[in-house]
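Have a look at the structure below, then the notes.
Missing here is one protein chain; the remaining ones are kept as they sit in the complex.
For clarity, chains are labelled A, B and C in written order, and residue numbers in each chain start from 1.
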Amino acid sequence: MNKYILTISCPDATGLVASVSGFLRDNACFIDESFQYGDPATSRFFMRAVFTPSAASPASEVLQGRFAAIAAPFQMTWDIVPADKRPRVLVAVSKIGHCLHDLLHRWQAGQMPIDVAGVFSNHEDMRSIVEWHGIPFHHLPINAATKDVQESIWLKLVDELRIDLVVLARYMQVLSPRTAKKLSGRCINIHHSFLPSFMGAKPYQQAYTRGVKIIGATAHYVTDGLDEGPIIEQAVERVDHTHSVADMIAVGRDLENVVLSRAVRYHAEKRVLLNGQKTVVFR
Amino acid sequence: MNKYILTISCPDATGLVASVSGFLRDNACFIDESFQYGDPATSRFFMRAVFTPSAASPASEVLQGRFAAIAAPFQMTWDIVPADKRPRVLVAVSKIGHCLHDLLHRWQAGQMPIDVAGVFSNHEDMRSIVEWHGIPFHHLPINAATKDVQESIWLKLVDELRIDLVVLARYMQVLSPRTAKKLSGRCINIHHSFLPSFMGAKPYQQAYTRGVKIIGATAHYVTDGLDEGPIIEQAVERVDHTHSVADMIAVGRDLENVVLSRAVRYHAEKRVLLNGQKTVVFR
Amino acid sequence: MNKYILTISCPDATGLVASVSGFLRDNACFIDESFQYGDPATSRFFMRAVFTPSAASPASEVLQGRFAAIAAPFQMTWDIVPADKRPRVLVAVSKIGHCLHDLLHRWQAGQMPIDVAGVFSNHEDMRSIVEWHGIPFHHLPINAATKDVQESIWLKLVDELRIDLVVLARYMQVLSPRTAKKLSGRCINIHHSFLPSFMGAKPYQQAYTRGVKIIGATAHYVTDGLDEGPIIEQAVERVDHTHSVADMIAVGRDLENVVLSRAVRYHAEKRVLLNGQKTVVFR
Partner (left out) sequence: MNKYILTISCPDATGLVASVSGFLRDNACFIDESFQYGDPATSRFFMRAVFTPSAASPASEVLQGRFAAIAAPFQMTWDIVPADKRPRVLVAVSKIGHCLHDLLHRWQAGQMPIDVAGVFSNHEDMRSIVEWHGIPFHHLPINAATKDVQESIWLKLVDELRIDLVVLARYMQVLSPRTAKKLSGRCINIHHSFLPSFMGAKPYQQAYTRGVKIIGATAHYVTDGLDEGPIIEQAVERVDHTHSVADMIAVGRDLENVVLSRAVRYHAEKRVLLNGQKTVVFR
């Protein structure tokens, strides 16, 4: 389809949109979609545009070069990528397989614009389904003593496989601050609660004990603060006094699948821009 | 605050956004918010921008004149209005008062950017609450024989009071095709079902009989097809086998209030653009 | 209608339902509705039944006396009240009127089975709307020095007006532990967040800062732990990066109205039973 996605983050200013859209017009590109947002609290400007070059447009590298000249005076952080470029993804999982299973099925059905380059796990349970999908499975056991070594092994995978995004699909391990930092903005976790309620371990047990009437799930970028990274997506479902912890876990599975798959898709389609500790999501 | 709202609807084309945003930059206007949408099915382009002129900007009339020159080649239907201009609203109600009550309370609390110029009803029940709010109340009884005359009376009010929007807040009367046509795009109705399910009379009774597990409410522009106008907003709520028709009516009240008030606010803030029989809503 | 509501809370045991339903049958009463729940975690049993005596049934006092004999061996906490008995309610409000307004409108429209015996506030703002509804308004200013005195004044009102339920409809004051304890199980507060997220002051500001994608409201019984009482009802709504704090407050108003009015109605209809720090709600 020859489409491109342009993303921009910079200080807000008069003339920003005029410069960007003027650039696209002057290079004979048609704007298919465009979303922009100026945050009055931080005076930051965010933009995502999908555009289609025409026969009269220059080659991609020329386009990039010309845009750099537009971007510089506005101090833009920017990116122009082919819309069909799929991020290379490494998935981490533990023994609980529903999020992995859901991601792989969506991917196989052509509904998840990612390339799954591998799956690693501290357990063997998911090997069969992963290999059935034709994806390499890496068994990387972990304990307190080997945590650093184990992380080094899969961080090496991240480099060797040229991974763009690590997805913690119920991985159940807290990353070391060093690793969280290294993967800043390219590691998504699914937390099985409606954050900031019930951070940390056993959130459904916490929700049950508190007697909430609605439970949720949260997908967020991993940072070195546990469950405190920028939130990408959340969803909720009603529960009542008859729901045991096991019932909540069952209800939560569906929430987790939907929330994680949306977050990964938004990221893959470059719909998520970081705004300090928050996200701008152009859905 | 001196802000303006610009709305545009026209055939999609390369250079549209560049022309509009270039115009704003060249006239020293800052874009506070901007949403645009190109409908691939109809090749129509829609845009809503909020902008703030600066000391270097020309007067409003000059701005309007200059924009007309931009708009013409693109065949734009467009409007530039002060953001604090409130539409003058005439509300129609019957005996069921919750939507009226809700609108008036939001209005009084400063949360509904409209001027309520009057309320008319085929019954006297709502006079007291309307007059308590200091709003003129017009009692206009209606029956099959007097329908045309009654409509003429309040259409005259629409003209005399320079009404921008008629809100049918559970008015329970079907407008004549002539009147529906005359008020095209400036008359909002709340229908107490999740359209297109359960058009026409007694939708909660219909929902009860069908045994649905979720009920809804729909705000739409009035057209001469009953309950078939462009949908502005909908909301739903869960019900189950224990809900009688009366229970559904009670649940539905909250939905109707929320849906109607959102639709009126979206319209007042010029967030709703017509796209054939559908709406583009820049929320 | 001559219906009665029976509520029971006791240790779970074999034969409980048989005894209760046998009692109703033996006294010629028809069960219109019945909900029961045995909590496996606490081994407590909860029941709510609506029944209609027949011509062959004894008088209410006789019925109550006979039931006491059934209840004793099971150590039941129980109550039998006429279904049309409406709790006498005292509403507390501050300057923010939407919850009060909503409650009064539902009450006036016959959709809230309570008797509003009075409203008190630390401000004068709501006097007009309260008195328009024909309800006594008590202005009781409060500051740190007078807090104890002010609470004593309205606690005296609670006694004199034979109040069954105090509703804090955005009262914005924390009750003293002594008062919270005195009103245990008969004072409902609306908190403008999805508890346990964002306890305490300015929850919408907290939600904005955290960047959540869904906000909520919570109705709960007041206890001496701030915002930690048993939750009766919650509801949520989606927000995104474009929502300012003011936008969240506007969205939250609707949530607060719906959640508080449901909680008050559930309580009034005796649908809420306490289960430690949690509630059983037979909706």
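The rule is short, and it goes like this: a residue touches a chain if its C-beta (ideal position, glycine included) is under 8 Å from a C-beta of that chain, and two chains touch if they have at least 3 such contacts.
As the structure is a prediction and not an experimental result, all values here were calculated from the model.
J.: Which listed residue (B:40, B:110 or B:134) would be found touching the missing chain in the intact complex?
T.: Once the missing chain is taken into account, the touching residue is B:40.
J.: For a quick check of understanding: of A:3, A:66, A:85 or A:98, which residue touches the chain that isn't displayed?
T.: From the options A:3, A:66, A:85 or A:98, the contact with the absent chain belongs to A:98.
J.: In the complete assembly, which of C:18, C:55, C:69 or C:145 touches the absent chain?
T.: Considering all chains, including the one not shown, the answer is C:18.
J.: Pick from C:34, C:146, C:244 or C:277: which residue touches the chain that isn't shown?
T.: C:34
J.: If you put the missing chain back, which residues of subunit B would it touch?
T.: Residues of subunit B in touch with the missing chain: 37, 39-41, 194-198, 210-214, 216, 230-236, 240-242, 244, 275, 277-281, 283.
J.: Please output the residues of subunit C touching the missing chain, sorted low to high.
T.: Residues of subunit C in contact with the hidden chain: 14-19, 21-22, 24-26, 28-38, 40, 54, 238.
J.: Pick out the residues on subunit A that sit against the missing chain.
T.: Against the missing chain, subunit A presents residues 33, 97-98, 101-102, 105, 109, 111, 132, 242, 250, 253-254, 257-258.
Methods note: only the chains that are shown with their structure count from here on.
J.: I want to confirm something about subunit A and subunit B. Since they are copies of the same sequence, is their interface symmetric in residue numbering (over half shared, so same) or not (under half, so different)?
T.: Both copies, subunit A as well as subunit B, present the same residues to each other, with over half of the numbers appearing on both sides.
J.: List the centre-to-centre spacing of subunit A and subunit C in whole Å, with centres computed as mean CA coordinates.
T.: 41
J.: Residues of subunit A touching 2+ other chains?
T.: As it turns out, subunit A has residues touching two or more other chains at 37, 40.
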